[in-house]
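In this view, the complex is presented without one of its protein chains, the others remaining in place.
Right after this comes chain A.
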Amino acid sequence: MNEAAYILNLLKQGEKKGLQLLFKKYYRPLVLYALKFVRRQDIAEDIVQEVFIKFWEKKSFIAVDQHLRSYLYQAVHNHCLNSLEKNENRRITSISDYGEWAEEERLDDSEWNQKLEEIYREIRKLPPRTQEIFLAVLFKNKKYKEVAEELHISVNTVKTTIARAMITLKNNLNKKTYLFLLFITKNL
């Protein structure tokens, strides 16, 4: 019995373990999905948590069958659109971002992990000083001024470091794809 069927079975038997397994499989990807529509991570997490809670209490699993994945993504999408009624939550990005993820992009936790590991590895390859500044701004959400003061450098240096790091990452990630494609075509 595959994982999805196993989870569904547990849910239908009213076993909370089923919900927990479902959570482990889709929580983080669904939060990433919600972040396409709402600005704050805490709001995105609240939305996804509420989706799981409602899913359990309303026993939505009864007729969803094996479409668990698309159902959850759709439910998160709807909740996000509802919460966008309030201006503060709206994320101001390009309009194309309002689109849903296509089916192939609706991944589960382990698939996302794999996808992101590559980028994380590239970040780790940056020279230590650059990495420190990069992580501070992007992962710890520190402002340029904060980082500049902490490291006793100018704001301009912080910005140029970030910019250089971005270009490096962009080039390395694109190079990989190119080499990969080259490899594929050579071996056809």
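Everything below uses one rule, namely that a contact is a pair of C-beta atoms (placed from the backbone, for glycine too) under 8 Å apart; a residue touches a chain by one contact, two chains touch by 3 or more; residues count from 1.
We adopt the following convention: contacts and distances are computed from a predicted model.
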Identity of the absent chain, which is to be given by its UniProt protein name, from "FecR protein domain-containing protein", "histidine kinase", "Lycopene cyclase domain-containing protein" or "ABC transporter permease": "FecR protein domain-containing protein"
Hidden partner chain, touching residue among A:A4, A:I153 or A:L169: A:L169
Contact residue for the chain not shown (choose from A:A4, A:V31 or A:I153): A:V31
Contact set of chain A toward the excluded chain (per top definition): 11, 14, 16, 19-20, 23-24, 27-28, 31-32, 35, 39, 41-43, 45-50, 52-54, 56-67, 70-71, 74-75, 78, 81, 83-86, 89, 91-93, 95-96, 98-100, 102-103, 112-113, 116, 119-120, 123, 138-139, 144, 156, 159-160, 162-164, 166-167, 169-170, 173-174
